Each structure stands twice: as C-alpha cells, then as structure tokens.
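Pasting in a structure now, in structure tokens, and then I'll have a few things to ask.
Yeah, one chain of the complex is gone here, protein chain that is, but the others are all in their spots.
Per-chain residue numbering starts at 1, and chain names A and B are given in the order in which the chains are listed.
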Amino acid sequence: MDELITILGRETVRTILGLTGTFLIVVLNTLVLTWAERKVAGHMQRRIGPKEVGPYGLLQPIADTLKLLGKEILTPRAVERPLYYLAPTIVFIPVLVSFIVIPFDSYLQVKDINVGILVILAFSSLSVLSILFAGWGSNNKYSLIGSIRSVAQNIAYEIPLLLSILPVILIANSLSLKDIVEAQKGIWFVVYQPVAFLTFFIASVAETNRTPFDLPEAESELVAGFHTEYSGMRFAFFFLAEYTNIFIVSAIATTFFLGGYQGPILPGIVWFFVKSYLLVFIILWFRWTFPRVRFDQLLNFSWKILIPVSLLNLLITGGILKI
Amino acid sequence: MVNTIREKIKAKIGDVEVTEVSYTEKGYHLSISAIKRNLLPLVHFFDEHLFYLEDICCVDYVEYLELVYFFNNYQSLCRMKVTLQIEPEHPQAPTISHIYDGAFWYEREIHEFFGVVFENHPNMAYLFLHDGIEFYPLRKKMVLVSDEDKRLLNSFKVEVEEDTFSVNMGPQHPSTHGVLRLVLKMDGEYIESAQPVLGYLHRMHEKMAENRGYLQFLPNPGRMDYLGAMAFNLGYVTTVEKLCGIPVPERAEFVRVIAVELNRISSHLLWIGAFLADLGAFTPFLYVFDDRENILDVLESITGSRLTYCYFRFGGLYNDINESFIEMTKAFLKRMWGRFNIYENLITKNVIFINRTKNIGTIDQDRARKYGISGPVVRSARQPYDIRKVEPYAAYKELDFDIPSGEQGDNFDRYMVRIREMEISLRIIEQAIDKMPEGPFRTEKVPKKLKPPKGDVYHTVETPRGELGVYIVSDESDTPYRMRWRVPSFSNLIIFPHLARGTLMADAVSILGSLDLVIPEIDR
Partner (left out) sequence: MGKRGFHLETKNLSVKFAVVEKILNLARANSLWPMTFGLACCAIEMMAAAMSRFDLDRFGAALFRPSPRQADLMIVSGTVTRKMAPTFVTLYEQMPSPKWVIAMGNCAISGGPFVFEGQYNVVEGVDLLVPVDVYVPGCPPRPEALLEGILLLEEKITGKRRFPKPEAKW
C-alpha cells in the first residue's frame, strides 16, 4: 500500500479507491433498491414480495441480473445503430460523475470540487440526452412519444430544481457540497427553507421519471415508453440508471437540507445513509399511492406553480439575508 | 303511451301494418312490418318522439331475409319491433345511420354476416371478420362473398395527412380491456380520430347457438361476459322460460337476485381496479381483488366455479343454497360496508384523480339516445334508466331500491355512479336475504330437450355494463333458429370515437376505461 502511494502519488490512489468505492455503492444500491421496491410494494399491497429466492427474497436481484446477462442480445433491424447503441451507455455516465462530489462523511468524498453543485446539475441535464437517443434511435412511434414527453418534462423541472437550491447556496455562501454540510452544524436548512425542500423534492421526483410523473414510461398508454425496444443487459442499464438517480437526488436532498452526515453518536456515514434511504423510501411510497398526472397538467404544474413559488422563495431569502 | 303511438303511426304513415302483441309473452308492445319506402319516415317518426335505438338484427328465413329493428323509450317503456323483408339474392336496404348514429356498426355487422348492402352507408369495411373468411357466416346456406363485396369489405385504409401520424394501440394492451385495437390518427399529442377494430376474439357464439340445444348452450353466456356471467346467464334462462312458459318458484327468484347482485359488486370492483390501473395507480387494483376474493368464495360454495358461472337452469337453480351461504354472505356484507372508507380516502379524495377525471368524456343526453347507450354510462348522463325498475324480472318487483344518476356525464360521474350502485346492491342483498321464502328451488318436469313453440321473444336484463337483450327465434325444433345477443358494451363503444376527438392520448385511455368494456361480449 505504501509503495503504491509513493509510486502513484497520494491523490491518485485516493481517487482510485474513491471511484472503486463509488462503483461498489452504485451496484449495491441497485441491488438493494430492486429488492426494496418489490418488498415495499408487496407489503403496501397486503402481500409479501419475493420470498422463495433466498431468505426474505434477498437473492432476487442477483437472479434478475444473471437472467438479464444471459439473454439474447437482440438488435431490431430498423433501428438507427449509433444512437441505439449509445443510449444505454450515456445514461450511466452522468450518474457516476455525480457521485464524485457527494460527501458521504467528513473525509469520505472522492473530490471536493469547489463548484460541486454545478457539476451535478450540469451532468444531470445530460441524462435527458440519453433518453432522447433511446427514443429516436428505436425507430418506434411509442418510444418517440415517450422520449419527447420526457425531454419536455426534464427541461421544465430542472428550473425549479435549480431555483430551490439557490437559497441554500445563498445562506451557506459557497457552492461546494462539503461547505454546505458544514454550514448546517447548528440547525438543518430544512428548518430555514421548508418551501425550498418541498419544491426540490417534487422537482427531483419529476427529474427521475417516477410516479406520479412517470409519463415517459407510462405503462398503460405507451407499452413501455422509451425503452420499449431494449432487451437484456441494455434494458438493465436503464433500470440501473433510474435507481441510481433516485439515490442521488435523495443524497443531494440530504446534503442540502437534512444536514448531510451530521448526527450524534453513530458515525457520519451511517447517518448519511439513514437519511438518504428515508427519502428513497418516500419516493418508493409515492409510486404505489398516486395515479399519474396528465401531460399538460404536469407542465402547467411546473411552469405556473413551482417556478413562481421557488422564485418568490428566492427573493424572500435574498431579501432577509441582505437585511 | 302504446296506444297513442299506434294512432300517430297510423295517422302519419299510412301503409304500415301495426299489430299489438302481448308484452308479457313476447317482450315487445307493437310489431310493425315496414316496406322499403316507408322505413325512413318511420325512423324519423321515432326520432322525433325520442325513442332510442335498441338493436338491429337480421334473421335468415331462407325465402327472404328479415331485418328486425327494436326501438324503446327511456322515459316510458314502449318497445317497438320493426321488421323489413328483403330478397335473399343481392340483398339491399336503406341505411338509417344518418338519423341514429348507433346504426353505423349494427349495419356493418349485418353486412359482413349476412351480405346485406346498405345504400349510402359511408363505410362498409370489415368489423368483426377478416379476409380469410370466404362466405357469409350466419346464412343458412353457404353463400360465397362476391368480388365487388370483397372490395367493399376490404376498404379499410389508414389515411395519413400532413402533420399527422397514426398510432396503433393494441391488440395486445397493457390495460386490461382485452383485445381491442384502436387506430389513432394523432396530431402531436392530440387525437384527431380514433377507430376501433374489433373481432380479435370473435368466438362465433351466435352460430354456435344454431348448432346446439338450449341446454347445451348454457355455458356460453358466461364466456361472453366473464365478469358479469350471472347476469348473462339470467338473461338467457329467463328468455327461454318466457318462450316456453316455464314458471319459476319464488325461492329461486330471490336466490337469483342475490347471485346477480353479488356478481355486480364484483364486476364493479374489478372495474375500479382496471380504471385506476389505466390512470397509473396500481395499488387499488390489489385491494379490489382482495375484496373480490371474498365474493368469489361465497359464490363458489354454491356454484362451484369462480369466474364463468353456469348456475341457473330452466325453471330454477342448479342446487339449493344452504345456511353456510347465508352466513358467508352476511359476513361479506358486514365487511364490505367498512371497505368503502378505504376507496374514499385513497381514490375519491385524491386531487390527481379528480383532475384526471372531471370534465373529461362528457356525454349529453341526446347523444346518448342516438347511440343507444345503457347502464351506468347513461345513468351518469342524467338519465336514470335501469331495467330492474322499468321492466322488473326475477324478484326485483318486491325489493325497494333507488337509482343513482350523475350530473354531468363525465368520467368522475361514471365512477361515482358505480360506487353508489355497489352500495345499492348491498342493500338489495340484505333485503333479499330477509324476504327469502322457503320452498322448492326448481320446477319439476322440465324436459331436457326443450321444444319451444314457434315464435320469437325478446327479453332484457340489467348487467353490470348495461342492458342485455336476448332475441330468440324458434321453429319448434330443439335448437334455436336464430339467437341474437344485444350486448351493452357494443353500443357503449360506438360513442368512443366521437368522445375521443380532440383529446390527449392519456384522456382517450381514461375515457375508454370509464366506459367499462369487456371485449369478448362485443365480439361474441
């Protein structure tokens, strides 16, 4: 270990370890979330979810992954090859990059970039591109309609996302995620900014294409939306990216509003995961409670309600801070 | 009412033959035989007097074909049967689809099953059948399809103009309606026209009826509408009993009422689950099946099957009910009264649900009349028309219940009407259990091979989806000569293309869901 450090340099080893850890977290998180989604769904619907595959169904995600690995790699004849192949790969990159700047504990952060939040926001816009590639490249009317809906939805909800983070940045006086967590030593920002927390949460549910905003993959209307034509491992990538996205938005919400890794007795990283997974559970809860909103109601909600509310919040915060 | 109509017809249109028949024996009040040139004035007359088109069917008496039209009135019961005889070679008849919009599809169906060409009908393409069938199925002798008719039948083309594209929904559908194919012509997200294509589940029930004895045909109605199988069974059995004059003991009538109402509750419950699954909420689907399993346990204890019942026989029931059935029903009633709270909190008060269903798919009263709509759909359009009240059958005369009706005729009203109907059904079951007499459950001495007298009979019952009409023509042999099923989902679906114009695709799906269609009964 020490020889490795002297050969490569401290920073490089740290980065490599950090990236490996991130990758592990992504994979483990997907496994846990696939299991948790079906179990939570089962218990809310008065049944038990997967039970036979391993104790408490814990081996179910592994069975799913192995099955998807062993599927025939099928490329329909009429797809646009470059876009079709590129889409599952691109959908994964923004998620991995966002993990670099999240502080899991006071010393567990791959790189503390001083414009951390900008990195996350910039790369999360890229995920829209992958959905568009998937929809267009599939050469299928349903996929096209699904991806167009998704593009409009993502663009509309990025603005409230940004506008609800701005007050927090104003209060904490820095763009780096570590500083924001440190600035919540006394009181968490959710107490100062409840409206911003709600707006951020709703906008992030819309960004990750979850119910009640899951029109791009609206099952009963569009067969399966933009990933209709994908099978096997390529489909698994979309799944992976969706679950990791859920975790990332919960992690960001924890960092910004719920104090990050701070908490009494237990180590910071445990608190971080507890808070993030609490928000993840609420997002999973939404899926099994609400019906879907209609497309024009969705856009109306964003442009006519969420954006004015968050703008007003920003103005009031700015005004109070000045005074 | 019947006499005034008769006088008016005689006065206005001179050369029709109007005979008054006994309603209790035949099921209709007046039998009018028209000829080609006075059919249209007669239909105009009915339209002015606010009659609705109940059914159009065709019977093949080998020397001539007879078109039979049934008209009825929402306000006061007055059923008219109009018959038109046409020649069997190159049969032609005038169309009435410009007066009654519902006649569009009835005439298309008669065209492809019998070969009758309706003049001036805008679209004579295939409705149920497809290209591989070379003859007219319901004719008594094999008549091959002529070439010019083939061209007419295959004339369905999907036209695409600039700026629109056409999307195919189905026949394999994630929503649980069954095999229905919708060809949607869309302009962005808005639908310009929606055309249903039927026939993917055409299982030839009407042809089977001509090849089977009356008792052998009993399992078939349950397969037509598998969610309301008791009501279909009841319709068939009551029609044959009317035709043959078989009396039914009182106890059997009350048990029939209980069974049909339990089935109605289970059908409405499944509709709630399917409707909300269309809108995107999956959890009510599971709660609903949970309640439904209780009903299925109760009904399984007397009938033996879970879904496609065949419990009624001519003259009564298959077997008697026992104490445990009454106990289980009472336990179910007690449980169900407490469950409406859950649906209220989860669905009715949900803002997203209200926004998705209010003011969408509004049907107004006059449109409903022209299409012949029945059931909860017409009750939501401010027309409280329920066959259990208007033409009571089984034990409904002795039970006391009211009929819910909606204000506006939109999706939300249809949802509320069905919820209230479930509550009313629970009350009906309670009353029926209290009033049930002792006695035999089946009339003795009903022959196994029924040979009914010559004639025809029409009888309607109220299924969970609307008005079911069974029209049997018998010629004294042991198989029916012609059996026609007038199903509620068929007439309810005809209004869908009109409702879906100009809406978003999500709204079209929710309107289709709220009409409560079961495709096997449309395709028969």
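Here is the rule we go by: contacts are C-beta pairs under 8 Å (C-beta built on N, C-alpha and C of every residue); 3 or more make two chains touch, one makes a residue touch a chain.
No experiment lies behind these values; they were computed from the predicted model shown.
K.L.:
May I ask which residue of A:228, A:255, A:276 or A:313 touches the chain that does not appear here?
P.N.:
Touching the chain that is not displayed is residue A:228.
K.L.:
So which of B:203, B:334, B:397 or B:451 would be touching the chain we can't see?
P.N.:
B:203
K.L.:
Would you mind spotting which of A:50, A:88, A:260 or A:291 touches the chain that isn't drawn?
P.N.:
With A:50, A:88, A:260 or A:291 as choices, the missing chain is touched by A:50.
K.L.:
Could you tell which one of B:286, B:333, B:403 or B:446 touches the chain left off the display?
P.N.:
B:286
K.L.:
For the chain left out of this view, which of B:179, B:328 or B:403 touches it?
P.N.:
Touching the chain that is not displayed is residue B:179.
K.L.:
Consider the whole complex, including the chain that is not shown, and state which of A:27, A:74 or A:321 touches that chain.
P.N.:
The missing chain is touched by A:74.
K.L.:
On subunit A, what residues meet the omitted chain?
P.N.:
Residues of subunit A in touch with the missing chain: 38, 42, 45-53, 57, 59-60, 62-67, 69-74, 219, 223-224, 227-232, 235.
K.L.:
Touching residues of subunit B against the unshown chain: what are they?
P.N.:
Per the touch rule, subunit B residues meeting the hidden chain are 129-130, 132-133, 137, 171-174, 176, 178-179, 199-204, 207-208, 211-212, 219-220, 223, 226-227, 270, 285-286, 289-290, 292-293, 306-308, 520.
In the analysis below, only the chains that are shown with their structure count from here on.
K.L.:
Help me check something: in the complex, which residues belonging to subunit B touch subunit A?
P.N.:
165, 167, 174-175, 189, 276-283, 286-287, 290, 346, 350, 352-353, 355-356, 504-507, 509
K.L.:
Show me the residue ranges of subunit A that touch subunit B in the complex, using the header's touch definition.
P.N.:
41, 44-47, 141-142, 145, 211-212, 214-215, 218-221, 223, 288-297
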